[in-house]
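Every protein chain but one is kept in place in this view of the complex.
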Amino acid sequence: MTHPSDAPSAGHEYTLGYLAEILGGELRGDASAVVQGLATLQSADATQASFLANPAYQKHLANCQAGVVLLREELSGQCPVNCILLHNPYAGYARLTQLFNSVSPCTPGIHPQAVIHPDARVSPNAQIDAFAVIEAGAEVGDGAVIGTHCHIGRNTIIGNGCRLFPNVTLYHDVVLGCEVTLHSSCVIGGDGFGFAPENGRWVKIAQLGGVIIGDRTEVGANTNIDRGALDDTVIGSDVIIDSQVQVAHNVRIGDGTAIAGCVGIAGSSSIGRHCLIGGSSNIAGHLSICDGVTLNMTTSVTGDIREPGHYSSGTGMSDMRTWRKNAVRFNQLDKLAKRVVKIEKSLSPAANKEKT
Amino acid sequence: MTHPSDAPSAGHEYTLGYLAEILGGELRGDASAVVQGLATLQSADATQASFLANPAYQKHLANCQAGVVLLREELSGQCPVNCILLHNPYAGYARLTQLFNSVSPCTPGIHPQAVIHPDARVSPNAQIDAFAVIEAGAEVGDGAVIGTHCHIGRNTIIGNGCRLFPNVTLYHDVVLGCEVTLHSSCVIGGDGFGFAPENGRWVKIAQLGGVIIGDRTEVGANTNIDRGALDDTVIGSDVIIDSQVQVAHNVRIGDGTAIAGCVGIAGSSSIGRHCLIGGSSNIAGHLSICDGVTLNMTTSVTGDIREPGHYSSGTGMSDMRTWRKNAVRFNQLDKLAKRVVKIEKSLSPAANKEKT
Partner (left out) sequence: MTHPSDAPSAGHEYTLGYLAEILGGELRGDASAVVQGLATLQSADATQASFLANPAYQKHLANCQAGVVLLREELSGQCPVNCILLHNPYAGYARLTQLFNSVSPCTPGIHPQAVIHPDARVSPNAQIDAFAVIEAGAEVGDGAVIGTHCHIGRNTIIGNGCRLFPNVTLYHDVVLGCEVTLHSSCVIGGDGFGFAPENGRWVKIAQLGGVIIGDRTEVGANTNIDRGALDDTVIGSDVIIDSQVQVAHNVRIGDGTAIAGCVGIAGSSSIGRHCLIGGSSNIAGHLSICDGVTLNMTTSVTGDIREPGHYSSGTGMSDMRTWRKNAVRFNQLDKLAKRVVKIEKSLSPAANKEKT
């Protein structure tokens, strides 16, 4: 059994001159030399490109044997091999990975076992894979790829260059901008969680809004974005959302925001632009988080955040025995604080009044 | 590109007289006036219905321009437009959304590309969409809709009026009552997490129980309800479960309980009736939670709850710098408490004895 992950770069081969040109950087070295893959600074050999973006890895530069290294100009003197000078070598590395991408490009055509409603409009330049279903009124743009078993609901619109991996479900009345990527088993436009209580039962609130997603946004596997109740749920452009995320109805997420895995965002909350939401964080409903907020992993947000900055909640980990004792004390914390106040008062009755 | 979410209410048009009749409320105003959609108090125009249920929005009533407002009788005097008087205007609003629902009703028939085992019993009044698979011994009731790519396992029974959105998986031996709604990529009847350790490996415990779900229960997208080990996992009637929820084997959930997104419920725990489980809460295994319990979002439950009421756990959020200092102190909390005791004793050796 051969190792398949050796295969992706097969067939890809680029001269350093070509790489410098498409990355927009200055090459120091042999323009005709060729690389066939990518690897880390420590492991790259002469047939592979590498990069240095994080200062923590600078120590590996002196012994690097890569065919070429992407780095900032000030480090070029310490580089023992060919290098390409870039202001943002990490973004350069990202572009390089795209050259070696193992995902197949769009191959226009409709698989004979796809089911497309006669009233759907599918670009002749789109690729529709086996067992995909496209309902009435839906549109699929140029260069879009609809993977196997995807469901595109009624009147849903998929912009140019979108890619839906297999088993994605888009309900009706969803709008994707251009170059949106949706990973497998994600669900866009499922019902928001809206029910009115009445005599011990729940009366379903039909969710009449849709979902609108901007350009170049990416949504991870098994992530949900629910449709709006009356108005739409709105996700901006250049938003990146990881796997296992729940985005409830009428949430709004601003351009450029990143949301890591397992995050839950409750209904009608609004997250600003260029926020970084750490993994497994939870945001309560009807809140507003301003632009430029970073949440540490597992942060629980229960009120508006009006100032950009870095926030956190929760406790540190410890061994079970220590934790148990401290957790018990947490549940007595208010009493403990009051006892301290009492002590302070007993020591200096007048001076400590303001500390209650 | 037109905005598709303008479309859902197209074709829906109701007189106020009709609405008052089906909602069972008294109309104050023009019975022949017509509305074509729904909107909030602030945004509704004369062609749209609205509602006032939450007192926080009462301030918008005076300037409301809706075609009709659902509200309680005592507020009718302040309403500048037509109104329908209801004891529970929120439930009335819910019923109204159903009139404007954009989900297509059941259209009986079996798509030619569905695969149905000859030993399955499918009602002639059910709708089976493309690429659905229904295995031997399964039953699908009157008016049920089985979406594209759904899998209905062997001997699984789907009651009348159920709706399965695309890409739902029901394993074998699952029973759904009537009018159950399952959203995309939810999985009902997957194996519970049962393994016996033996010499550093795990011996799989085949999960022999099934899943039973009552009537009118709704399950969100990407939610799991695992099959039981020996006995069944049992979900009551009128239960509403949001997206990204994990319900482990042999869990029991009582009638009328609501479970918000991202909740995890470990094996064999039992949740009573009419509970409200906040988002991202976690319930350990083999616990019992009585009727009428409300859990705040992100509550961790590690013991039985025997009294109805409102519970919570976790810490509040703060800026990262403050949080870091407090989190460090949490891990010293037991020691801190002991130091306070020591101080108290030093100040009043006899009187403070009981506080350890």
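To keep things simple, chains are lettered A and B as they appear, and every chain counts its residues starting from 1.
Methods note: a residue touches a chain if its C-beta (ideal position, glycine included) is under 8 Å from a C-beta of that chain, and two chains touch if they have at least 3 such contacts.
Just so it is clear, the model here is predicted, and its values are computed rather than measured.
Note on the undisplayed chain: of the listed residues A:15, A:113 or A:288, the one touching it is A:113. Annotation: of B:15, B:101 or B:155, B:155 touches the absent chain (contact as defined above).
Taking the complete complex into account, B:264 is the one of B:17, B:108 or B:264 that touches the chain left out. Listed for subunit B, the residues touching the missing chain in the whole complex are 113, 115, 131, 133, 137, 139, 149, 151, 154-157, 167, 169, 171-175, 185-187, 190-191, 193-198, 200-210, 212, 222-224, 226, 228-232, 244, 246, 248, 262, 264, 266, 282, 284, 294, 296, 299-303, 309-316, 318, 322-323, 325-326, 328-330, 332-333, 336, 339-340, 343, 346-347. Although one chain is not drawn, its touching partners on subunit A can still be listed: residues 1, 3-5, 7-9, 38-40, 53, 88, 90-91, 93-95, 97-98, 100-104, 111, 113, 129-131, 147-149, 165-167, 181, 183-185, 216, 218, 220-222, 238, 240, 242-244, 255-256, 258, 260-262, 274, 279-280, 297-298, 314-320, 323-324, 327-328, 330-334, 336-337, 340, 343-344, 347, 355.
Here is the rule we go by: only the chains that are shown with their structure count from here on.
Centroids of subunit A and subunit B (each the mean of its C-alpha atoms) stand 25 Å apart.
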